[in-house]
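Can you keep this structure in mind? I'll have questions shortly.
Removed: one protein chain of the complex. Kept in place: all other protein chains.
By written order: A and B. Residues from 1 in each chain.
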Amino acid sequence: MSGSAQTTRRSFFGLAGGVALLCTIGGEEIDVSAPGGLERADAAAARINKPRARAAQGLPQLQPQPGGIRREYWVQAEPARWAITPRGQDEWHGRATGGRNVFTAFVYRGMTPGFAGHLVDHPTIPGPLLQAEVGDVLVVHFRNADTKQGVTMHPHGVKYNPEYDGAYMGEFTRDGGFVAPGESFTYQWECTPDSVGAWPYHDHGPNHTLNSFRGLFGAIVVRPKGEKKPDRVFNLFAHQLSPPVTRLERNFHCFNGRAYAGNTPTLRARPGEDVELNVFGQDNNFHTFHIHGHRWKDAAGAFTDNPGFGANECVRARFVEDNPGRWLYHCHVFSHQDVGMAGWYLVE
Amino acid sequence: MSGSAQTTRRSFFGLAGGVALLCTIGGEEIDVSAPGGLERADAAAARINKPRARAAQGLPQLQPQPGGIRREYWVQAEPARWAITPRGQDEWHGRATGGRNVFTAFVYRGMTPGFAGHLVDHPTIPGPLLQAEVGDVLVVHFRNADTKQGVTMHPHGVKYNPEYDGAYMGEFTRDGGFVAPGESFTYQWECTPDSVGAWPYHDHGPNHTLNSFRGLFGAIVVRPKGEKKPDRVFNLFAHQLSPPVTRLERNFHCFNGRAYAGNTPTLRARPGEDVELNVFGQDNNFHTFHIHGHRWKDAAGAFTDNPGFGANECVRARFVEDNPGRWLYHCHVFSHQDVGMAGWYLVE
Partner (left out) sequence: MSGSAQTTRRSFFGLAGGVALLCTIGGEEIDVSAPGGLERADAAAARINKPRARAAQGLPQLQPQPGGIRREYWVQAEPARWAITPRGQDEWHGRATGGRNVFTAFVYRGMTPGFAGHLVDHPTIPGPLLQAEVGDVLVVHFRNADTKQGVTMHPHGVKYNPEYDGAYMGEFTRDGGFVAPGESFTYQWECTPDSVGAWPYHDHGPNHTLNSFRGLFGAIVVRPKGEKKPDRVFNLFAHQLSPPVTRLERNFHCFNGRAYAGNTPTLRARPGEDVELNVFGQDNNFHTFHIHGHRWKDAAGAFTDNPGFGANECVRARFVEDNPGRWLYHCHVFSHQDVGMAGWYLVE
């Protein structure tokens, strides 16, 4: 999208599916796409007081099923300066991307036990991958660092008590539904037989839409007990980073916070490897996911190379790699693939 | 969506997926989103004369299969003053909704035999649930009361002769494809083995788009012969009520004609109950349907908690309730969930 004011305005429509980006934040409704909207949204979120905890009798301690374990993760929400196009180049079309396009994202950061330090040197979008097997309990120690507003972690797919829903619900909010700045909360999520699959997690606090749009999301993968993992697992989030959220001039259609091939994840596999891709929607748009040179069986048993999906849906591809080469992967919505939603898959 | 003229204009894009709300009504094409468009659309529809009936040899009388029955319903189309936010409050975010937001809807009203009276005291959106089993014939006595234009009932999923299609087709219109104001028509629809499922019905007369948008839709559920019904069946229509249709200042994303938790249906179930949800698209948008704390197996055998669907598609959820609490259900398209497309599911 060009940097003209006109197109920047148009990008607001792009962001919100044809309407202003309206967020209901506590007692206020704010158009984040209006001038100063981002700051007003954050200020409104900062004004919301933590609701009274409702679990008078304390939080339930969940035990894994026989043979299962408690899988502990330490995750911290924090702001991060983030480059959408770190290479400054679209390798598909051989075109400059107009710099690195840096904005202030919010990220889920993997931490060492006790929040002693960062697990990896650099922030990531999506946040850390949470993995478990049926019968396990996912124990996520979550800390809200420096976001200046209440945030949470809300999981899909796993089973949880209301205390571990991680959803702000105004006066009906339960303990895990509002984690104030500087506070921490431990979520406990059960991996039941019907949790098998790949699922998103994301902020579901008072400012969830804006915070999800600026990076507070990640993936959970639950497998049957003892199932062999694929040789390669790739998790890709299709989403949009638009002027209302980034305050940059341009609109970007992204995978994992990056736009344009060479900036988006470059996936690598070798012939004979068992490859799994989990592709999630994380914006207001619907998408289709295409990999050149490959096709696979969907859950219904039909062959596909380009399934459709929407916000917080996941489509899964699984195949034994058999086709060496440099391949494009991209969303097949034309207006997305040409504005960054594409990348490389290299088989050598 | 704010009430500013700018955003109201934007809402037109929201309604029609990025373009004006254009309706082809008989010989005219009218932009309902333009000032006075609603009135012009109704006037154009009122000018259309009933096409010549085509069933010279009379209408077929359909008999149920052995063991099946004729299930008779009496349904009347009528205008109704309708409050989109009757409580005046968004219980999720604890925010006032700016009054009750009343507009003139068109509704399908369940009637007693002979159209003697209303089955229920108040109009409903959706219209009455039509239920049958394989082998039955659905016999729907339909009356057009006071809409001042030809309307119909067009069903999905069931089998029908052209006379019972309920679709206006200009000079090719069959008997049931145009029911003039004050007239009635009896539809006969066969429930075949491949009719098993949940399906929408809606107006398919000359002004079908505008009339579907303002409330002329409902649900049909066909089950296998003798199958036990779930303990709880919930039918939810995801749709938009926008300024061009309501003449209100704001745009609303709705379930069943209501917007914001506490106004949208509050669903209730008890642990151990067999619960079925049928969720239909009824606007120009695509949606995903998420219930917190729950997941289920889709038709393909994969587990989901957030399937996608489009206009007049239906996604079905079925599970044995096992998770007490107050849960949110909502469309996971961020720009829909924050503008009303959410509600409560209470398990006690």
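As a convention for this text, a residue touches a chain if its C-beta (ideal position, glycine included) is under 8 Å from a C-beta of that chain, and two chains touch if they have at least 3 such contacts.
Given the structure is predicted, the values throughout are model-derived calculations rather than measurements.
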Can you work out which residue in A:69, A:120 or A:300 touches the chain that's missing from view? A:300
Residue in contact with the excluded chain [from B:300, B:320 or B:346]: B:300
Write down which of A:105, A:151 or A:339 is the residue touching the left-out chain. A:339
Cross-chain touch to the chain not pictured, restricted to A:124, A:235, A:251 or A:264, is A:251
Contacts from chain A to the absent chain lie at residues 1-2, 7, 10-11, 13-14, 17-18, 90-96, 251, 285-288, 290, 292-293, 295-308, 323, 325-328, 332-335, 337-339
Where chain B meets the chain that is not shown, the residues are 13, 16-29, 31, 154, 156-157, 159-162, 165, 167, 169-172, 194-197, 199, 206, 209, 212-213, 281, 283-284, 286, 298-301, 308-313
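The definition used in the following text is that only the chains that are shown with their structure count from here on.
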Chain centre separation (chain A, chain B; CA means) in Å: 33
